[in-house]
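Only one structure is covered here, and it is reproduced in the block below.
Heads up, one of the protein chains got dropped from this complex, but the rest are sitting where they should.
Naming follows writing order (A and B), and every chain is counted from residue 1.
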Amino acid sequence: MALHRGRGFACVNYPIGMNLGGDPSQALVHSTPDGKFMVTLSSIDLGQGMKSVTRQIAAETLGVPVSDVYVDTADSDTGPHCMGSFASRGTHRVGNAVIRAATEARTQMLQAAAEELEVDAADLETDGEGGIRVRGAPQRTISVADVAVAAQFKQGRTLSGRGIFLVPPSEVDPETGEMSPVTCFAHAAMAVEVEVDDETGMVRVIEINSAYEVGRALNPKLVEQQLVGGAWMGLSHALYETTEPYYPDRDHLPVDFNTYLMPGPGDVAPHNIAVLERPAEDAPFGGKGPGEMCANPVLPAVANAVFDAVGVRCDDLPITPEKILRGLRANGS
Amino acid sequence: MTSFEFRREFFADERQGQLNEIGKPTIRQDILGHVTGRSPYYDDHLFDGLLHMRCVRSPHHHARIVSVDFSEAARMEGVRRVVGPDDVPKNLNTLLSLIGFGKEDEPLLTPSKVAYRGEPILAIVAESERQARAAVQAVRVEWEELPHVLDVEEALKPNAPVVNATYPGNTFEYYDKYDHQKLRFGDVEQGFAKADQIVEGSYRMSPIEQAPMETCGAIAVPETNDRIACYTSTQALFFSLATTAKLLDMSSARLHFVGGTVGGGFGGKVDSIVEPMSVLGALLTGAPVKFMWDREEEMQVGAPRGAELWKIKDGIDSRGRIVARSFTGYFDSGAYTRLSSYAVVKATGHLPGPYSIPNVASNVFCVFTNRTPATAMRGFGITGVDFAIECQMDRGARATNMNPIDFRILNAYRDGDMKAHRRLAKNTALIECCQVVADKARWIIGSQSRTQSSLRGGGGEKAHVPATVIDEEGRIGDRRRSDVPTAPHSAGGRKRRLPEGSLRGEDVVAAPPQNPDMLGDAPASDPAASPENGRTLARPRFGPPAEVQVDRPRPRRPQARERPAIPAAPARPSTRRPLRRRTSVSRHVSGFRRR
Partner (left out) sequence: MAKTPIAFSLNGMERSMFVDPGQNLLDALRRGVGDLSPKYGCAQGTCGTCSVLVDGKLQLACITLAEAVAGSSVTTTAGLADGSELHPLQRSFMDNFAAQCGYCTPGMLMAAKALLDRNPSPQRQDVVEAISGNLCRCTGYEPIIDAILKAAAFMRTRGRP
């Protein structure tokens, strides 16, 4: 019996948004009487952080603190249409719709402030802390709260905005496959080091080193959540998961978490992550969605590391001890 | 054990702007609800008199329903209603009909022939879950088993059992013409002939359960004003709402969908089955009805990430450059289409991976087999082929005795390269990711590799669309008549050559804001910033810094390096129209229905 170390590498890119476009998302923004902002969406927060990232996008665009913005998601009576949370489209599509809606609301807000301060709206700027000031004359200020009160009760003006973001649908040439799939791509590379036991066929992941290019990390902790959790899922796909262990035979189907296997908290490997940021020109503040691509490089990197360790090519996922032992036997060891 | 760092030295000049809230590690808006157990998932709404729905399901892979006797079940304690196929007003649907893609092929409750184990044929609505389960057990069904097919390659053979009557060839049909999606770029046969070595591999992605901790479910509740409220775990609220309205043939205005707080999805909550089922139950009983999958159903009836099979052939020259790559891919769609047809198109647009290869061809099939229909999962259409491509890259590196990172950097795509789907690469960063990982993992790479950049070395010769060999192999129905090979250019039919530079469309950019107030301020030099009506009134100078004026294409920074200019996106994107087909096959294409 021996333990064999090996390392494997993989790199990927990932399309952001629904393939071929044609997937609109809308957002509405309005202010309360005292200048807090509600963002209304029908987009779904599955845990990826939709509510949180759109809140930061809205706050940044409006020029107010994030604590003055609340995002309400997913009531079809109030939230305007959104295609849904899939295809790494949330940040890109919904984020852009929120920018447009918040921009329109901001335009109203600055025009209302201009009327109160008797200046040109073009000379105003927000301080990001709930105030609006005249550029170059910092003593001339008004709070967003006062602007909202004046807008509604004196001027008869709403501080609200609508936004839609759509990448128009692209078609596919049946003969060549010519198409415009998406407008931007995220990137990742990964090295995985494993230890393989040639007696049991067990694979232990020793260390993961990765680099992810995400456009811009709109909230670095939310990005980290995706990358750490996504790599765990990739590891799970590589080494454990299947609904049909003897595919294409439909036997031995798992029906519970005793038979559908995933790595537990004790199987987690150290993961050193680097984030690179190359903003995409049509992404909100440059941010691409990191949610899906993060799992992808793990699968091949683990497979390549197993080959490096024991010379067994596991080209069928998942890489189970059984497959490794059969491979070792086929190799004559 | 986890470390997390930013490598800000890369692309630093492409990031500008002082941002206030963006880039901050602000805690999640929903986190207080999560840690106090108060976040309102769909099942966290209590209703007096809630009824429970369970399905009678097929025990066979493929069978005809001879007879169904639910008389005993209907009389059991607590049973309020037996729901059958006749209760579904429009009992045939395909999910992507909402974007006009594909033919209706799947009933909500199957009336006559089941095509996978677990397919629902009846539903019982009872006062408790236990009563519903007991009644399901009491339904007597007589089945006539039919031959079944579970293997994607077997399913393409002429005598294979027909899984799905809508698609008698056992494949999704693309553009009313082919039984697969083609990609043709250059001349792979010539590429293979010129290569120094050929590397081949075959890879399988396993079916995988999304396994969100919250299973799929919905509660439908009769509301005032003759409406039905539906609390749902869906990942796509209006998608589920529209599917429900369609299947139940009711006005969408009568539906009030509430969701948005979901216990994980990962793609498994797009299929919009629990919503129409629960709403139907509520319509038929006048009471609140919950339809929730238990964990076993979630694992075996809930659609998984489908299995995939990929065969890849590479031709590599003596310097380690991949000069030709061909793919034959099979997505196992299971018994019905759901979303696999679209996964095929997405995967095709992704080929040949993040590499610049002058000759690429692929045939990718969406194949019907007698198993649980597949659907989306995190990495939809991409995860499986990325596994295949990156294992193939490892084979290629070993075949050429190259360090696997050097091999990838040598072949990596860069800004300005023409991709196989005939659009120029931009905003690429693969090389830098490879370099950073090599650094972090202390994996020694060649000095050449360390100095490469995504910004340099692209375009030039690599910016051209090559002369391309096309064929008309694999027309719909061919494979029912005779065994037709599946690999590109393998069937020996007539080939044609498209001249160099052949393009039928152009890149697509986002539709512009509909209203100048949504545009914010912009530098005067940016032509796209001027509203189309030419209005010049002073608009407030504000908004995200220039970099984040993302709704408009930014003019590219002048590049000192020599490479072909990437065509700037048009200044007025609204004047553009999506690529239209000229020929008679235009009708179906991606067939986006314009309403």
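Operating definition for what follows: a contact is a pair of C-beta atoms (placed from the backbone, for glycine too) under 8 Å apart; a residue touches a chain by one contact, two chains touch by 3 or more.
Please read all numbers here as calculations on a predicted model, not as lab measurements.
Every visible chain touched by the undisplayed chain in the complete complex is listed here: A, B. The chain not shown here is touched by just one of A:Asn19, A:Gln48 or A:Thr183, and that residue is A:Gln48.
If you put the hidden chain back, the residue from B:Val82, B:Ile121, B:Ala195 or B:Ala211 that touches it is B:Ala211.
Shown as candidates are B:Gly84, B:Gly264, B:Gly446 or B:Pro485; the residue that touches the absent chain is B:Gly264.
Interface residues of chain B facing the missing partner chain: 1-2, 27-28, 30-39, 41, 43-44, 46, 50, 128, 130, 211-215, 261-264, 266, 292, 294-295. Chain A residues in contact with the hidden partner, per the touch definition given at the top, are 46-49, 221-222, 224-225, 228-233, 256-258, 262, 264-266, 268, 271.
Criterion: only the chains that are shown with their structure count from here on.
The mean-CA centres of chain A and chain B are about 16 angstrom from one another, to the nearest whole unit.
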